[in-house]
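Note that this complex is displayed minus one protein chain, with the remaining chains in position.
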Amino acid sequence: MMTPRERRAALADPVACLERMMEIRSFEDRIKELFAEGVVHGTTHTCQGQEAVSVGIAKVLEPADQVCCTYRGHGHALALGLTLDAVLGEIMGRTTGAVGGVGGSMHLCDRSVGLLPTSAIVGAGIPIAVGAALASSMTGDGSVALALFGDGATNIGAFHEGLNLAAIWRLPVVFVCENNVYGEYSRFDRTTPIEDLAERGRAYAIPSEIVDGQSLDAVVGAVEHAVERARAGGGPTFLECKTYRYSGHSRADAATYRPEGELDRWLARDPLSLYAQQLVGLGVLDDAKVAALRKAVDDRVNECVERTKAAEPATVESMFRNVGGR
Amino acid sequence: MMTPRERRAALADPVACLERMMEIRSFEDRIKELFAEGVVHGTTHTCQGQEAVSVGIAKVLEPADQVCCTYRGHGHALALGLTLDAVLGEIMGRTTGAVGGVGGSMHLCDRSVGLLPTSAIVGAGIPIAVGAALASSMTGDGSVALALFGDGATNIGAFHEGLNLAAIWRLPVVFVCENNVYGEYSRFDRTTPIEDLAERGRAYAIPSEIVDGQSLDAVVGAVEHAVERARAGGGPTFLECKTYRYSGHSRADAATYRPEGELDRWLARDPLSLYAQQLVGLGVLDDAKVAALRKAVDDRVNECVERTKAAEPATVESMFRNVGGR
Amino acid sequence: MKMRMRQAIAQAIADEMRADPTVMLMGEDIAEAEGPFKTSEGLLAEFGPLRVRDTPISEMGFCGAALGAAATGLRPIVEIMFIEFIGVALDMVTTEAAKFRYLSGGQYTAPLVVRASTGAGLGFGAQHSQTLESWFTSCPGLKVVVPSGSRTAYGLMRSAIRDPDPVVVLESRTLYAEREETVTGEEGVIPLGVGEVLRTGGDATVVSIGQMVGRAAQAIGQAGISADLIDLRTLVPWDRGLVEASVARTGRLVVVEESPYTGGWGTDVAAHVASSCFASLRAPVVRITCPDVPVPYPAHLEQVYLPSVDGIARAITHVVETGTRPVPWWEKEGLVR
Partner (left out) sequence: MKMRMRQAIAQAIADEMRADPTVMLMGEDIAEAEGPFKTSEGLLAEFGPLRVRDTPISEMGFCGAALGAAATGLRPIVEIMFIEFIGVALDMVTTEAAKFRYLSGGQYTAPLVVRASTGAGLGFGAQHSQTLESWFTSCPGLKVVVPSGSRTAYGLMRSAIRDPDPVVVLESRTLYAEREETVTGEEGVIPLGVGEVLRTGGDATVVSIGQMVGRAAQAIGQAGISADLIDLRTLVPWDRGLVEASVARTGRLVVVEESPYTGGWGTDVAAHVASSCFASLRAPVVRITCPDVPVPYPAHLEQVYLPSVDGIARAITHVVETGTRPVPWWEKEGLVR
């Protein structure tokens, strides 16, 4: 099996990027089923529709760069390189999980590819990423930090304080807002009085950009630019990636609040299809190869599910490990 | 003695406004002395130089309007109508104090003129004022709410969340930032990456304005405009009043961090002198009358100090009053 | 009538909203979505979007707004979806609201209810499964209420809304879906500060709150011990008189808590009773708690983490039979000091 670092390096290849997006999609679809079947306990937040952001970021960043993600983190984790087994193992509370199975769906982590512990608190990752950038700026290790968060998170204090701090200290950090139109059950225009969240960067004199979050190339381009600026000492960037989540907020949400037709409009710009078409157009792939990739990915996910079902549940002893404080 | 409401109503008269600014100045100067002499315990934050903002706001608002101020609140309280005895009594821990002497310099309050309990936590008053505006919008009582806070407070989460909420709910609230150039010992350009804080209103689509905080008329004009908008259902306004504090941050601070000449430049635009000149120019007053006003105010403050020194200290019983929670 | 706890909460709020036009509700997705746990079902439909308001994700903002509104004429109820989220807004509850009456010399009050879901058992993981009573219990000016089911949720919520001062209501998330016979209307109102004796017996006094009350009851039954079971219902101020009178009779106190051993809410009860009832005590006061670890995610470990019916039964039996302190399981198994 490939290591997380190898999986990360693979993204240099465009086909691997498509495959990774497919993997995330397939994984998330399967996760939805597993929860529906009652195989998995607790809650989960899937990211179908947002794959281009995850993979675009992972493609640009180095493994030594540090990333803060959220409870909606399976896609980010897989993109950054975590194995299917590590992510599913965590979701299913197995010793094979990314943090040994005591964390669950909302708590993934892999230091080998720079994934800091994902947080289930909206906005928390923003100042934490600023801190990772601070460490980078002081140790001079050349790494950048990146925070991923949703549209809803731009209304919480940690967003404001984090961006301000990054600007004042001119830190190598990239703020990536995945504006997927909803925060839980609330359309973002009901909680946010402006249309483009990128506007908010101005309040901190942070260069900001609206990015087509359905286009892998657009995400890659914007993130590259931002990372370059960061590494060159130019300070933070704020990117608003316009995207959409096909599923409801979490396991419990059927997303009945969506206006008629909205999902369809976004499906028409599905990031996987768009990128597949592009690679077909360039002659890198043909339709049959795309279908074969999809099939291979589905098989891999299914095998992982079987392996993980059979894996050892997290132990009582593991509850007492890694506690600190004594 | 005039009641707080009468003192408030008096501000309809321009001469009373000048007098009130003088009263605040004289009071704050005297407070500084009392602390220096060791007569008073604890800490205090005076507002010499910022009188036009306090009095300008008080002149425009009705007593039923609700105001959230900070630990730098003596001037606001006196402007809104609190008596010298109530403010000094509180600062000196006497039963005559605004909240019975258990609060101290940072905790003033008078419901009869809409002064909510002042907060010693930076930014806290901002969402609280939003809440008062919410109550007004729901009860339809026609009142507006106003939050006063400093330049430093615009970097804290409560500012961001409060403004966003007010905008989304289009509430009758006016946010008044007294940009007095410093937050404690830090010049605001060291903590804030933009020059004009009024810029920050845009992040919430809130109409914002830079106001000359040294000019009573400018403050009155801007606040009138904002209050009109609020009462007419037009939602919040953000005003950045550019002003300066002549003293250090608190009792302990000699303000040695100020660049040479900065204080003098601001003293050249002292709000009391500017307004006095204006009234003299209009023929409402002459220099002798101005001097007489100043003398009268100083005498009143001195008499209040003597009375308060003789007043009864807050009682042990008062520690147990107004606690709630049981 | 039998109802689920989430329905009891919604109904208590509705009944107060009908009776008092100043009562209103705000929080994240409580209006159109009727609450992530459906604790505000029907409220938007009946009371409209002015009194039932969805908020942005801004706990500091809307707790502050609720306080400002409470001080100036409304009686807001704020929903904090998971109690941990108050960690971004604690200031408003403890440093502002709790002191508003004091710092206004009684001129302004803050009749504000902060409701939050708490506890483990549903697989929400370490950041969404704590109870966190201790963030509130040592804050003069705050009341803290913890229902143990639909009946108490209804009755206490109505009192909390009517209270002139801020009240924090901590609701065990696992109980939302549980049904219990519930008296509604004025008769169903339960005063704050008064505990309830759910079982009586002579050998021990068992004190609990929230979802542990049910487990404690089962455990007493299972152990076949004759014990008073007291549901405190209000944690601040807790009903010292009731507990003391019981311990004076039984001579033994067992506190059953869903909180860490170190600093859990039961320390307050155990410390006070150990002192004030010293002469009556025939055995050491006992706290049955969770271990000092973050809440683990997997279902099987969550149940290891929480005091179990078996574990409670064993501990009560132990203290009654031996008069000595039962050693917590994690110490026995050498997992931690």
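To keep things simple, chains are lettered A, B and C as they appear, and every chain counts its residues starting from 1.
The definition used in the following text is that contacts are C-beta pairs under 8 Å (C-beta built on N, C-alpha and C of every residue); 3 or more make two chains touch, one makes a residue touch a chain.
Values in this document were obtained by computation on a predicted structure and should not be read as measured data.
Across the complete structure, the visible chains that the omitted chain touches are A, B, C. Screening A:G42, A:G93, A:P127 or A:P271 for touch with the missing chain picks out A:P127.
Across C:P140, C:G201 or C:G221, the single residue that touches the chain missing here is C:P140.
In the complete assembly, the contact with the undisplayed chain comes from A:A98, out of A:A98, A:V174, A:I206 or A:V227. The missing chain, though absent from the display, is touched by one residue of C:A283, C:L306 or C:V320; that residue is C:A283.
The omitted chain makes contact with just one of the residues C:V23, C:M60 or C:L192: C:M60. Where subunit B meets the omitted chain, the residues involved are 41-43, 92-93, 101-107, 119-123, 152-153, 155-158, 183-186, 190-192, 252, 257, 313-314, 316-320, 323, 325-326.
Looking at subunit C, the residues touching the absent chain are 60, 84-85, 87-91, 94-95, 98-99, 102-103, 126-127, 132, 134-135, 137-141, 236-237, 240, 259-260, 262-268, 270-272, 274-276, 278-279, 281, 283-287, 292-294, 324-325, 337. Taking the complete complex into account, residues 66, 68, 98-100, 102-103, 107, 109-111, 116-117, 119, 121, 124, 126-136, 138-139, 141, 145, 157-158, 160-162, 164-165, 168-169, 321-326 of subunit A touch the chain not shown.
Note that in this section only the chains that are shown with their structure count from here on.
Farthest from subunit A in terms of Cα centroid separation is B. Rounded to whole angstrom units, the spacing between the C-alpha centres of subunit A and subunit C is 36.
Between subunit A and subunit B, the centres computed from C-alpha atoms are 46 Å apart. Residues of subunit C in contact with at least two other chains: 55-56, 58, 60-61, 88. Of all residues in subunit A, those touching 2 or more other chains are 155-158, 190-192, listed in ascending order.
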